[in-house]
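First, the structure itself, so that you have it in front of you.
Of the protein chains in this complex, one is absent; all others appear in place.
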Amino acid sequence: VTAPTITLTTDFGEDSPYVAAMKGVMLGINPDVRLLDLSHQIPAQDLRHAAFFLRHAIPYFPPGVVHLVVVDPGVGSARPLLYVRAAGHQLVVPDNGCWTTLAGPDVRDLTVIRLTEPSYWRHPVSSTFHGRDILAPVAAHLSRGLDARQLGPAVDQWVRLAVAPPVLQPGLFRGEVVFVDHFGNLITNIPAEALAPYPSPRLAVEVGGRRLALPWVKTYTDVEAGTFVGLTSSSGTLEVAAAQGHAARRLGAEIGTPVKVEVEGAPPV
Amino acid sequence: VTAPTITLTTDFGEDSPYVAAMKGVMLGINPDVRLLDLSHQIPAQDLRHAAFFLRHAIPYFPPGVVHLVVVDPGVGSARPLLYVRAAGHQLVVPDNGCWTTLAGPDVRDLTVIRLTEPSYWRHPVSSTFHGRDILAPVAAHLSRGLDARQLGPAVDQWVRLAVAPPVLQPGLFRGEVVFVDHFGNLITNIPAEALAPYPSPRLAVEVGGRRLALPWVKTYTDVEAGTFVGLTSSSGTLEVAAAQGHAARRLGAEIGTPVKVEVEGAPPV
Partner (left out) sequence: VTAPTITLTTDFGEDSPYVAAMKGVMLGINPDVRLLDLSHQIPAQDLRHAAFFLRHAIPYFPPGVVHLVVVDPGVGSARPLLYVRAAGHQLVVPDNGCWTTLAGPDVRDLTVIRLTEPSYWRHPVSSTFHGRDILAPVAAHLSRGLDARQLGPAVDQWVRLAVAPPVLQPGLFRGEVVFVDHFGNLITNIPAEALAPYPSPRLAVEVGGRRLALPWVKTYTDVEAGTFVGLTSSSGTLEVAAAQGHAARRLGAEIGTPVKVEVEGAPPV
């Protein structure tokens, strides 16, 4: 991109001055920087929410952008802070695994550097606000063209979020809710293409203690308001939605809720 | 304006990655674009709320800005997507009527184009996220100077939101709540100038099943905290407010609640 650009993703909310302080620090280091809010509404310290958010936001950005991520339940502890270059995207982020689903299987695409060089930090460093005192200044220096190798040593160990892959058998899938979006739609980790062999699938879905017979639809408007449906999420996985309603609230489901899907109707072709 | 500029108005909230994905897509197409958030807190799929919001936000912008609007209960259905040029302002928006109150009576000021040219879209197009795959890329191409006529054919049919005009008789007005603002003030569709003939009006207002005697004041601080008052909203219509309080909650009123106003006191001059 042309102008140096930093995006911000945090769980800080906007009622507290924390985001504003980070913006001020970055503008002080790089007066030309373009700051883009992605979200300050990540639920507090929710790493799985942050992981899904980043996985479905960062890949849409062009290379050259620096992504500042501060969801940091371990702030002030010995957990490291990292510079990550994964699949062409650059992040500064606590070492808590929230970024790891961004990395593809090709390890040549991945650089991870531990932030140890205090000359790029703000001093004194508060033990409760590394976002302001370490991550934001480092992001600002990177946006000015600093070579990331100046920030500290490359490492090959970091925290990974454990994500159980879905179990896919012909006509029977087991997975879980990996995200509840703003509209209450349940995004699962079951790839929609698992349904490809079934010409007109009907789904029996167990989620949140209930068993639902779901028509498989192309979009929310194909059925009456309130009807539960299955469809392909914008991330390409099975989504369980209540048309014009809030499926998560009605089903008592949240991130991590198990989902079991039986495909009824036509046998596999 | 100097820098190419796109504003964003959605009902996506900021906990989901949807807004962030659209920003990434636009930055990828136009690295120089300036992105301005107007709101991501439009209540989910609330077209009347969106209509009021746009009517009282867009006109303040200078020409040349592209306004991206994604409040889209019909996503994935056959409802068209539109480029609109109304009164000098440019929008990309689903064809659901939320923009139509922006257009003045002068039809020469209005251009509406149906987005049918897939070469300006992102592929594959998700059936649940046209904001990311059609509207955002189109906005970004427009911000680079693309001639809107490349986007598809001009049309002369589109959805209009039905808005009943207020009924204004001497001393007796009937209308409705058209917006409840962040402070709980009730904005009605009754023009404040209807009160101009009355030198010191007192209002008897029926709203939400209650009848209130309202002093007509210039500002919230003219009365004690908690007192209901009538005043001219920042949109130039009758506003019913509870000084330093939340009128909507106290009266159980929402968008669409009927409002009946009798003007007491001095007869018309």
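Things to note:
Lettered A and B in written order, each chain numbered from 1.
By our rule, a contact is a pair of C-beta atoms (placed from the backbone, for glycine too) under 8 Å apart; a residue touches a chain by one contact, two chains touch by 3 or more.
None of these values were measured; they are calculated from a predicted model.
When the missing chain is restored to the complex, the residue among A:12, A:83 or A:173 that touches it is A:12.
Remark: the omitted chain is touched by one listed residue; of B:16, B:233 or B:257 this is B:233. What subunit A contributes to its contact with the hidden chain is residues 11-25, 27-28, 31-32, 34-35, 37, 44-45, 73-77, 126-129, 132. Within the entire complex, the positions of subunit B that touch the omitted partner chain are 1-3, 5, 7, 9, 34, 36-43, 49, 52-62, 65, 179, 181-183, 218-222, 231-234, 239, 244.
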